[in-house]
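Read the structure below first, then the notes.
Heads up, one of the protein chains got dropped from this complex, but the rest are sitting where they should.
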Amino acid sequence: MSDVLRMGYVHARVTDLARAKDHYANTLGLYPTLEEDGKLYFKGWDEWDHHSVVLEEGGVGAVKFGFKVMDTAGLERIEKKAQTFGDCTVTRMSAGENREVGDGIRVQLDCIGHTFEFYTDMTAVGLEVGTHNPDAFPRHLVGIGAPMLDHALLIGEDIDTAARFFMEVTDFYTTERAQTDLSDEAQTIAYWLSSMQKVHDIALLRGENGKLHHFAFQMRDWNDILHAADLFAMDDVPIDVGPTRHGITRGETIYFFDPAGNRNETFAGGYTSYRDRPTIIWTADQLAKGIFYHARELKESFTSVYT
Amino acid sequence: MSDVLRMGYVHARVTDLARAKDHYANTLGLYPTLEEDGKLYFKGWDEWDHHSVVLEEGGVGAVKFGFKVMDTAGLERIEKKAQTFGDCTVTRMSAGENREVGDGIRVQLDCIGHTFEFYTDMTAVGLEVGTHNPDAFPRHLVGIGAPMLDHALLIGEDIDTAARFFMEVTDFYTTERAQTDLSDEAQTIAYWLSSMQKVHDIALLRGENGKLHHFAFQMRDWNDILHAADLFAMDDVPIDVGPTRHGITRGETIYFFDPAGNRNETFAGGYTSYRDRPTIIWTADQLAKGIFYHARELKESFTSVYT
Amino acid sequence: MSDVLRMGYVHARVTDLARAKDHYANTLGLYPTLEEDGKLYFKGWDEWDHHSVVLEEGGVGAVKFGFKVMDTAGLERIEKKAQTFGDCTVTRMSAGENREVGDGIRVQLDCIGHTFEFYTDMTAVGLEVGTHNPDAFPRHLVGIGAPMLDHALLIGEDIDTAARFFMEVTDFYTTERAQTDLSDEAQTIAYWLSSMQKVHDIALLRGENGKLHHFAFQMRDWNDILHAADLFAMDDVPIDVGPTRHGITRGETIYFFDPAGNRNETFAGGYTSYRDRPTIIWTADQLAKGIFYHARELKESFTSVYT
Partner (left out) sequence: MSDVLRMGYVHARVTDLARAKDHYANTLGLYPTLEEDGKLYFKGWDEWDHHSVVLEEGGVGAVKFGFKVMDTAGLERIEKKAQTFGDCTVTRMSAGENREVGDGIRVQLDCIGHTFEFYTDMTAVGLEVGTHNPDAFPRHLVGIGAPMLDHALLIGEDIDTAARFFMEVTDFYTTERAQTDLSDEAQTIAYWLSSMQKVHDIALLRGENGKLHHFAFQMRDWNDILHAADLFAMDDVPIDVGPTRHGITRGETIYFFDPAGNRNETFAGGYTSYRDRPTIIWTADQLAKGIFYHARELKESFTSVYT
């Protein structure tokens, strides 16, 4: 079993903090929890930790990703396995290096050029609906009312090593995999990896090191996807693809861009996964259907625009 | 972390196998996988193990519940902790005692009068959509097309001990709890317990030992709940309550009865839970709203009809 | 064909204007357009005429119902046919007798003890989304965001005569009818009557003269019904029945009460009706299923609480 609870935060760069704040707060409906030192911190209404999104001004793309670990013993297990794994730089990080985040470790995964932080403590600020006889959602949701961060899709050159890192070091498992064909020489094109029961906590796509494809917020269902798309039209948010369904993960989705050009996703549905569930294999000839189940063709921007 | 993957099967009694088969296969849309020795075995289309429901003729109510455990090490951990826990009888069970199920252990939890089996292996028969470039669901779903078993609500006298069993022995955690009030002397009325990220894998309600309140199938969303309710009307399935939403778990639901009188549930929605999520507390004065969020009153049958 | 466009307004009594305003404006999301002389006027965001709901303080129940007629020629046809019909008192009404409503006629239909006004002109105030390149709905909907008034169900003793009035004088047709049985001596229990293509503009149920069963607002779909039910729970609006489906009209529905005790409905779905569509007949033995398709039993309050 994995010691990792979830991708606890995404830390990304944006070109303009004011426009970013408008997008993430007013359109996505995240709750701003702190604005300090040129950084914005947000949480979803159904999250209890201090933040799940950190934005800093200057460029685009991902700075790093935080994974919350259940306890110190788990953190130590991950640290030891990471050190043994090689192909990555493991350092300790101290409480306060990240605002409201406790001690932990930082892993630079050179094979894909991304940085991950593992931590056990973040200041708790509570669910927006409270914990005593709570309502089903806040009475006055803002924008699309995104409840929580869900996952991210990262780009990198050697995703095989990166996937092995997540499987061996953090005990993730592969829910779905896209590969060139079904032969023994097949190359993997992308991995969808899960810590516990979500269809994915992180996904990896072969490409340029250090690039971000998207990070995603979990929505309730297909109807909330429509509502989100309608508000994106009203708020002039550029939609990349959707509303549609993924064949891969079965999720119901919209891809869209924040004002800096980082791709976001609203993701609903999927299935409850289990570690003993058969791994789903997609082959290159059916990959377009796997990615966009309805159109069954890839939009050019989707496989070329990364930040 | 818990070694338990999920409630792998419910084994229940029904008064008439033929009528039960019609209900579970034609209305719920489960796939019959075996009929032998007066027992019916079913799986959902999104399950890969041989069965998740076993029905035997003769009376009503639950015979036992099976929990699938990740591996033998996990099974041994559970066995040891169960032996230490006391208040229960732990025995070994052998492959073949349950059709298609491997070796395991059987726990009689006397405090609530229920029997649980823990196992690591069940014959795999595969997802109905296959594992290579699968469709989002079977092209020809039957009835409401229930994809998989989700959870059960059991009745018993000493649910405090039982909850402690699931927390200490199987490492479940409490997602939500109903209690008489917020004082230090508050008595717990019901527990919702999760192994990993589901809002509940099992729930416990104070009452007569050995009784079954319901077992539930996971549905995709609120629209599938409507479709199920419509088909229950067409197939003359008695609906107890719903469609509605639970305050507790936020799930979208219908309670209904199989032809023997066992209560079933179709359950959708809820939220992705995490072990560090604050436990939600419901107090007796708001419990009706917690159970049926819209009506905010309990239907008499719901708290009196158990099998 | 009928000259009647729609039930343009419901004029009802409430016990407390302030609480009524909170309900109709903040929970239902109607737009207050005027408050004057102890009366409140509201319109839905998808309506363009000045108001569709008028509330006056003092008691409960319906004062009268307004039907908007296409043109003066149509109004004259209705006046003449009403005078010929008998069983009702027909008088002229002048612009200004009803705030923002033009000249028309008033019909007291003694057989059911209800008053109807027919008019061709009401001050137009416009759609909330405008008429040039409009958005799909207002960006900041309030409460459940009820778009428009849909229909009303009235109670009266001689609904046969009243139904004949609507068919002969206003050229409505019967979309569905509930009757004691299929024999030649069957008595009609209720009528659902349509002017054009809605499943009903008005419905009539046998009972005490002058009583109101409910008036209804049109919602988009089953998901908006859930959203409405959730907000009713949050705003402490008493739900009578629902969310559920009607067998009759197929509509998806919630019945609930305003603070004065008048029954409201949120209604979605149904079907596009046509004047040549076969009339649907419901018999008394299946009427519970016709009214509440899922529960298939009548709630006592539903057939006894009228205002």
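We call the chains A, B and C, going by the order they appear; numbering starts again at 1 in every chain.
As a convention for this text, a residue touches a chain if its C-beta (ideal position, glycine included) is under 8 Å from a C-beta of that chain, and two chains touch if they have at least 3 such contacts.
Here the structure is a predicted model, which is why all the values come from computation and not from measurement.
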item	value
Candidates C:26, C:279 or C:301 - the one touching the absent chain	C:279
Residue among C:50, C:198 or C:227 that touches the chain left out of view	C:198
Touch list for chain A against the chain that is not drawn	222-223, 226, 229-230, 232-233, 239, 242-245, 247, 252, 254, 289, 293-296
Those residues of chain C which, in the complete complex, touch the missing chain	1-3, 5-6, 46, 48, 68, 70, 124, 126-127, 131-136, 147-148, 182, 196-198, 218, 220-223, 245, 247, 250, 269, 271-272, 274-283, 286, 289-290, 293
Absent-chain interface as seen on chain B, which is shown	135-137, 139, 221, 223, 230-231, 233-235
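The working rule: only the chains that are shown with their structure count from here on.
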item	value
Numbering shared by both copies at the chain C-chain B contact, with half separating same from different	same
Reference chain B; chain at largest CA-centroid distance	C
Length of the line joining the C-alpha centres of chain A and chain B, rounded to whole Å	30
Chain A-chain C separation of Cα centroids, rounded to whole Å	48
Gap in Å, rounded to a whole number, between the CA centres of chain C and chain B	43
Sequence positions of chain B contacting 2 or more other chains	222-223, 245, 247, 289, 293
